[in-house]
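Working notes for the structure below.
A single protein chain has been omitted; all remaining protein chains appear in their positions.
On to chain A.
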Amino acid sequence: MASQNKRIAKELAECTNSPPPGISISLPNDSDLHTWHVVLEGPENTVYAGGRFGLVVSLPTDYPFRAPTVTFATRIYHPNVTNDSLGNICLGPLKPENWKPSTRLAGVLEAVRALLIEPQPDDPLEARIADEYRADRKEFEKNARTYVQRYAKGPVKFDSAVSATAGGGAGSGDDKKGAGAATTGSGSGNNP
(Lines give C-alpha, C1' and ligand atoms only; values in the text may rest on other atoms or scores of the structure.)
Protein backbone atom coordinates (compact mmCIF):
# COMPACT_ATOMS: atom_id res chain seq x y z
CA MET A 1 0.00 0.00 0.00
CA ALA A 2 1.64 3.12 -1.23
CA SER A 3 -0.27 5.51 1.02
CA GLN A 4 0.64 3.51 4.08
CA ASN A 5 4.33 3.73 3.28
CA LYS A 6 3.86 7.44 2.79
CA ARG A 7 2.87 7.79 6.41
CA ILE A 8 5.73 5.61 7.65
CA ALA A 9 8.27 7.39 5.43
CA LYS A 10 7.08 10.73 6.75
CA GLU A 11 7.38 9.62 10.35
CA LEU A 12 10.80 8.18 9.73
CA ALA A 13 11.97 11.38 8.12
CA GLU A 14 10.66 13.45 11.02
CA CYS A 15 12.28 11.15 13.57
CA THR A 16 15.66 11.18 11.85
CA ASN A 17 15.68 14.92 11.08
CA SER A 18 14.59 16.07 14.50
CA PRO A 19 14.81 13.05 16.80
CA PRO A 20 13.18 13.13 20.21
CA PRO A 21 15.68 13.75 23.05
CA GLY A 22 17.97 10.82 23.82
CA ILE A 23 16.70 8.77 20.92
CA SER A 24 18.30 7.77 17.61
CA ILE A 25 16.71 5.72 14.88
CA SER A 26 17.97 3.56 12.05
CA LEU A 27 16.58 1.01 9.64
CA PRO A 28 18.31 -2.39 9.79
CA ASN A 29 17.11 -3.04 6.25
CA ASP A 30 16.55 -0.08 3.94
CA SER A 31 13.94 -1.89 1.89
CA ASP A 32 11.80 -2.67 4.93
CA LEU A 33 10.15 0.34 6.51
CA HIS A 34 8.34 -1.86 9.04
CA THR A 35 11.25 -2.63 11.35
CA TRP A 36 13.06 0.17 13.15
CA HIS A 37 16.06 -0.02 15.40
CA VAL A 38 16.10 2.58 18.12
CA VAL A 39 18.88 3.45 20.54
CA LEU A 40 17.63 4.99 23.74
CA GLU A 41 20.07 6.76 26.05
CA GLY A 42 19.39 6.13 29.73
CA PRO A 43 17.99 9.48 30.94
CA GLU A 44 20.20 11.61 33.19
CA ASN A 45 19.53 11.44 36.93
CA THR A 46 17.99 8.00 36.67
CA VAL A 47 19.42 4.62 37.53
CA TYR A 48 19.61 3.97 33.81
CA ALA A 49 21.93 6.94 33.10
CA GLY A 50 25.01 5.95 31.15
CA GLY A 51 23.31 2.94 29.59
CA ARG A 52 22.35 2.57 25.97
CA PHE A 53 19.25 0.50 25.29
CA GLY A 54 18.25 -1.05 22.02
CA LEU A 55 14.57 -1.02 21.12
CA VAL A 56 13.03 -2.88 18.22
CA VAL A 57 9.93 -1.26 16.74
CA SER A 58 7.80 -3.46 14.49
CA LEU A 59 5.02 -1.92 12.49
CA PRO A 60 2.15 -4.26 11.61
CA THR A 61 1.10 -4.46 7.97
CA ASP A 62 -1.96 -2.35 8.62
CA TYR A 63 -0.10 0.28 10.59
CA PRO A 64 -1.26 2.84 11.69
CA PHE A 65 -4.63 1.18 12.20
CA ARG A 66 -3.06 -1.34 14.51
CA ALA A 67 -0.50 -0.47 17.15
CA PRO A 68 3.22 -1.08 16.59
CA THR A 69 5.07 -3.38 18.95
CA VAL A 70 8.06 -2.08 20.84
CA THR A 71 10.45 -4.38 22.68
CA PHE A 72 13.73 -3.94 24.50
CA ALA A 73 16.59 -5.71 22.75
CA THR A 74 18.81 -4.84 25.71
CA ARG A 75 18.07 -6.42 29.07
CA ILE A 76 16.76 -3.89 31.58
CA TYR A 77 15.71 -4.13 35.21
CA HIS A 78 12.36 -2.34 35.26
CA PRO A 79 8.85 -3.05 36.65
CA ASN A 80 7.20 -2.47 33.26
CA VAL A 81 9.57 -4.50 31.09
CA THR A 82 9.72 -8.29 31.20
CA ASN A 83 12.96 -9.42 32.77
CA ASP A 84 13.84 -11.79 29.96
CA SER A 85 15.22 -11.86 26.46
CA LEU A 86 11.83 -10.86 25.03
CA GLY A 87 11.90 -7.43 26.64
CA ASN A 88 8.14 -6.86 26.37
CA ILE A 89 6.90 -3.47 27.50
CA CYS A 90 3.63 -2.55 29.13
CA LEU A 91 2.80 0.78 27.55
CA GLY A 92 -0.66 2.34 27.73
CA PRO A 93 -0.86 3.88 24.26
CA LEU A 94 0.11 0.58 22.63
CA LYS A 95 -2.78 -1.37 24.09
CA PRO A 96 -5.32 -2.15 21.36
CA GLU A 97 -8.14 -0.39 23.17
CA ASN A 98 -6.05 2.79 23.54
CA TRP A 99 -4.26 2.91 20.21
CA LYS A 100 -5.33 5.66 17.84
CA PRO A 101 -4.18 5.75 14.20
CA SER A 102 -3.15 9.36 14.61
CA THR A 103 -0.63 8.46 17.32
CA ARG A 104 2.96 9.05 16.21
CA LEU A 105 5.90 6.77 16.85
CA ALA A 106 7.92 9.72 18.14
CA GLY A 107 5.30 10.05 20.87
CA VAL A 108 5.45 6.34 21.63
CA LEU A 109 9.23 6.42 21.95
CA GLU A 110 9.03 9.42 24.23
CA ALA A 111 6.56 7.48 26.35
CA VAL A 112 9.09 4.64 26.64
CA ARG A 113 11.72 7.13 27.71
CA ALA A 114 9.31 8.62 30.26
CA LEU A 115 8.85 5.13 31.67
CA LEU A 116 12.58 4.98 32.43
CA ILE A 117 12.33 8.30 34.23
CA GLU A 118 9.23 7.28 36.14
CA PRO A 119 8.37 3.56 36.33
CA GLN A 120 4.70 2.66 36.81
CA PRO A 121 4.73 -0.01 39.55
CA ASP A 122 0.92 -0.08 39.67
CA ASP A 123 0.72 -1.52 36.18
CA PRO A 124 3.65 -3.93 36.24
CA LEU A 125 4.82 -6.73 33.99
CA GLU A 126 7.26 -7.81 36.68
CA ALA A 127 5.31 -7.86 39.91
CA ARG A 128 8.36 -8.73 41.99
CA ILE A 129 10.40 -5.83 40.65
CA ALA A 130 7.40 -3.54 41.14
CA ASP A 131 7.13 -4.64 44.78
CA GLU A 132 10.81 -4.04 45.25
CA TYR A 133 10.54 -0.63 43.60
CA ARG A 134 7.85 0.36 46.07
CA ALA A 135 9.17 -1.29 49.20
CA ASP A 136 12.95 -1.25 48.88
CA ARG A 137 14.01 1.51 46.51
CA LYS A 138 17.69 1.14 47.41
CA GLU A 139 17.75 -2.51 46.45
CA PHE A 140 15.87 -1.76 43.25
CA GLU A 141 18.35 0.93 42.27
CA LYS A 142 21.27 -1.34 43.01
CA ASN A 143 19.85 -4.10 40.84
CA ALA A 144 18.94 -1.72 38.03
CA ARG A 145 22.47 -0.29 38.00
CA THR A 146 23.98 -3.76 37.97
CA TYR A 147 21.90 -4.58 34.91
CA VAL A 148 23.06 -1.38 33.21
CA GLN A 149 26.69 -2.30 33.87
CA ARG A 150 26.19 -5.83 32.69
CA TYR A 151 24.00 -5.32 29.62
CA ALA A 152 23.73 -1.67 28.58
CA LYS A 153 27.36 -0.68 28.09
CA GLY A 154 29.20 -0.78 24.78
CA PRO A 155 27.71 -1.17 21.32
CA VAL A 156 24.00 -1.87 21.23
CA LYS A 157 23.07 -5.28 19.88
CA PHE A 158 19.65 -5.76 18.35
CA ASP A 159 19.82 -9.45 17.64
CA SER A 160 19.81 -10.57 21.26
CA ALA A 161 16.06 -10.88 21.25
CA VAL A 162 16.33 -13.39 18.45
CA SER A 163 19.45 -15.30 19.35
CA ALA A 164 19.05 -15.57 23.09
CA THR A 165 17.30 -18.69 24.23
CA ALA A 166 13.94 -17.99 25.76
CA GLY A 167 14.05 -18.02 29.54
CA GLY A 168 12.25 -20.59 31.60
CA GLY A 169 9.58 -18.46 33.26
CA ALA A 170 6.90 -21.01 32.57
CA GLY A 171 3.32 -19.98 32.80
CA SER A 172 3.71 -17.06 35.14
CA GLY A 173 3.50 -13.43 34.33
CA ASP A 174 0.79 -10.84 34.36
CA ASP A 175 -1.13 -11.53 31.24
CA LYS A 176 -2.83 -8.22 31.10
CA LYS A 177 -4.75 -7.89 27.89
CA GLY A 178 -2.54 -6.39 25.25
CA ALA A 179 0.28 -5.76 27.64
CA GLY A 180 3.69 -6.05 26.18
CA ALA A 181 2.28 -6.69 22.74
CA ALA A 182 5.30 -8.70 21.75
CA THR A 183 5.41 -10.29 18.36
CA THR A 184 5.61 -13.62 20.11
CA GLY A 185 2.30 -13.16 21.89
CA SER A 186 1.37 -12.34 25.43
CA GLY A 187 2.88 -15.25 27.31
CA SER A 188 5.90 -13.52 28.65
CA GLY A 189 7.82 -15.30 31.31
CA ASN A 190 8.86 -13.80 34.59
CA ASN A 191 12.29 -15.08 35.21
CA PRO A 192 13.31 -15.00 38.80
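The working rule: a contact is a pair of C-beta atoms (placed from the backbone, for glycine too) under 8 Å apart; a residue touches a chain by one contact, two chains touch by 3 or more; residues count from 1.
Keep this in mind: contacts and distances are computed from a predicted model.
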| item | value |
| --- | --- |
| Name of the absent chain as recorded in UniProt (options "Exosome catalytic subunit dis3", "Hsp70-like protein", "RBR-type E3 ubiquitin transferase" or "Glucosamine-6-phosphate isomerase") | "RBR-type E3 ubiquitin transferase" |
| Option touching the unshown chain, where A:20, A:64 or A:79 are the choices | A:64 |
| Where the missing chain touches chain A, by residue | 3-4, 6-7, 10, 62, 64-66, 93, 96-97, 100-103, 107, 127-128, 169, 171-176, 190, 192 |
